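Let me give you the structure first, and then I'll get to my questions.
A single protein chain has been removed from this complex, and every other one stays in its place.
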Amino acid sequence: MQLTIFEIAEQIGGEVVGDGSGKIESVSAIASAGSSNITFVSDKKHAKSIAGSGAGAVIVSEPIKGLDKPQVLVKDVGAGLIEVLKIFAPKLKAAKAGIDSTAVVAKDAKISKEASIGACVVIESGVEVGKGSVISSGCKIGQNSKVGDNCRLDSNVVVQHNCVIGNNVIIQSNTVIGSIGFGYSFIDGAHRLIPHNGGVVIEDFVEIGSCCCIDRAKFGNTIIGAGTKMDNIIQVGHNAVVGKCCLLVAGVLLAGSAKLGNGVVMAGHAGVAEGVTVGDGVIIAAKSAVTTDVKAGKKMFGMPARSHIEMLRAQSSMRRLPEMVKQLKQLSLKVEKLESSKDDKE
Amino acid sequence: MQLTIFEIAEQIGGEVVGDGSGKIESVSAIASAGSSNITFVSDKKHAKSIAGSGAGAVIVSEPIKGLDKPQVLVKDVGAGLIEVLKIFAPKLKAAKAGIDSTAVVAKDAKISKEASIGACVVIESGVEVGKGSVISSGCKIGQNSKVGDNCRLDSNVVVQHNCVIGNNVIIQSNTVIGSIGFGYSFIDGAHRLIPHNGGVVIEDFVEIGSCCCIDRAKFGNTIIGAGTKMDNIIQVGHNAVVGKCCLLVAGVLLAGSAKLGNGVVMAGHAGVAEGVTVGDGVIIAAKSAVTTDVKAGKKMFGMPARSHIEMLRAQSSMRRLPEMVKQLKQLSLKVEKLESSKDDKE
Partner (left out) sequence: MQLTIFEIAEQIGGEVVGDGSGKIESVSAIASAGSSNITFVSDKKHAKSIAGSGAGAVIVSEPIKGLDKPQVLVKDVGAGLIEVLKIFAPKLKAAKAGIDSTAVVAKDAKISKEASIGACVVIESGVEVGKGSVISSGCKIGQNSKVGDNCRLDSNVVVQHNCVIGNNVIIQSNTVIGSIGFGYSFIDGAHRLIPHNGGVVIEDFVEIGSCCCIDRAKFGNTIIGAGTKMDNIIQVGHNAVVGKCCLLVAGVLLAGSAKLGNGVVMAGHAGVAEGVTVGDGVIIAAKSAVTTDVKAGKKMFGMPARSHIEMLRAQSSMRRLPEMVKQLKQLSLKVEKLESSKDDKE
């Protein structure tokens, strides 16, 4: 596939600065781009390196002066990049609507004729799947669970019984929704599993990566709020509630009954302890664990997590520690000397 | 489903304090319970909030005085909760005994007639599955592995060859038992895999969450002791030995040949290093890594983990550090001044 820079600008609603006649075949990063690639500059830091790039064109939100390259001027570089990546997306055969002959589907399941059910998929009694949804090979959807419209469940996803998945939800491969949570009572010398009568609710526009686990609730529901995006290998415990539009990076761990507000961001391997409430817009640094309630807007760091600034200050002092140990020793000697000289005079 | 409070009390072996005629439809948490819900008070902390709850009844182990609500008095609230949750468990169709027509089962496999083998399950040569066990869709059981009685393997579990799973074991979806461990020798400039001739032994009443990995041993067996419960996304390295009745929370990581005693508790993302032995009843805090042997009964925290108390003390001092840096500076100035005034006098 080949398009002129001018054609690209037209398709993404941009304006060409310079010569728009060059031909572009794909999108590339600044460092690796060649003359048939279009690249992009999303911040001033990258603006410096663009002059040395071999790219045939560059997407910008402000024209870069003196740049010897055609520029495609757009309002928002992020949005422009998404559009140009769509243009050059690899051509794949779309999933066919209908039920694959190797799928095992319960008679009373309600599958939209516009849904696609892949090979070796298992769909149990009482399940509903909406129009435009694609359930890829090897998935299992348990009794009475509902998948809305325009969802995509990649191969080998497991959704257990009585879960509700909204519209426009993406769940990537090998993720498990509705597993039984880690709730035990210690009775007569043994840990006895507490039955998990509740379910999981995944609201609209949620996107979940691969190898994640979202446990069902003991009663009520574990909830993932609309628009929240989850990376890979994330654990959400029973009865946890995640707000809307949160970003959870890989390795995140939410213990049972943890509650996140809206717009919370958790970096890699971050965690929230059992029953803890985290306010709107809180940012939790990588490898940090929040163990007590946190108010909206805070930035937390460490284990147990404290205010980010406080922890950075403490860490920076920590690196001075060996020096402080020495200073303290010298100072003690000086004071001793002063004391003994005082004693001499008295 | 509807039961009177009196009927519930009867079924869970409790005693009604107050009016037992109200009708209950399900179990709920104190905060969200309405008049058709029964809730529970498991500790004094929650006893305070029960008065404000809309619950129609409450399970208690001691009558709460002055409470304007019917109470169901039981010996152990945890046990009572389990019983009442069982009563109101969602009604699901049970797995049918027998082998699904889409399963691929080796001719010499010994499958109990009272076992259930789901759709697209693959069972290899020499495998045995005991009575009452349910192997759900998409599972694979490798050559010569044995699954005991009354086990439940959820969809897409993989058990590789020569593994032994006891009775009453639960393994949730997408968990892998008997993968080859991470053991390499560096020979002639390359890492060469050490063959893993051993297997995995999972003892009775073990419960394992989703997306866990339990590697097979190089020789002998990786062992999970009876009654141990494991959460999701847990890694158990080759030749590791986990004692009886341990609790391993999500994200735990046991390196090769790590050894846990009985009743060990590891919190989220905790780890034990290669070959390290952890005594009975040790508690390892979240995100902590034990790197040297630990005696029974200790509580460990940090990376590398130390005694919990020692670490908390050090952490609390750490937050005083920036203040200490200032104090040390001021003190130095004072001592300098004292020294110079002494010099003046001499």
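By written order: A and B. Residues from 1 in each chain.
The rule is short, and it goes like this: a contact is a pair of C-beta atoms (placed from the backbone, for glycine too) under 8 Å apart; a residue touches a chain by one contact, two chains touch by 3 or more.
Quick caveat: nothing in here was measured; it's all calculated off a predicted structure.
Asker: Where the complex has a chain not shown, which of A:51, A:119, A:187 or A:309 is the residue touching it?
Answerer: A:119
Asker: Among the options B:14, B:56, B:80 or B:138, which residue touches the chain absent from this view?
Answerer: Going through B:14, B:56, B:80 or B:138 one by one, B:138 is the residue touching the chain not shown.
Asker: Taking the full complex into account, find the residue in B:158, B:171 or B:300 that is in contact with the omitted chain.
Answerer: Per the contact definition at the top, the residue touching the missing chain is B:158.
Asker: Please output the residues of subunit A touching the missing chain, sorted low to high.
Answerer: 26-29, 32, 76, 78-79, 81-82, 85-86, 88-90, 92-93, 100, 102, 118-120, 136-138, 154-156, 170, 172-174, 205, 207, 209-211, 227, 229, 231-233, 245, 247, 249-251, 268-269, 286-287, 318-319, 321-322, 324-325, 328, 331-332, 335, 338-339, 342
Asker: By the contact criterion defined above, which parts of subunit B meet the unshown chain? Give residue numbers in ascending order.
Answerer: Counting only subunit B, the missing chain is touched by 102, 104, 120, 122, 124-125, 138, 140, 143-144, 156, 158, 160-162, 174, 176, 179-180, 182, 184-187, 190-195, 197, 211-213, 215, 218-220, 233, 235, 237, 239, 251, 253, 255, 269, 271, 273, 287, 289, 291, 303, 306, 310, 313-314, 317-318, 320-321, 324, 327-328, 331, 334-335, 338, 341.
Simple rule for what comes next: only the chains that are shown with their structure count from here on.
Asker: If you average the CA atoms of subunit A and of subunit B, how many Å lie between those two points?
Answerer: 25
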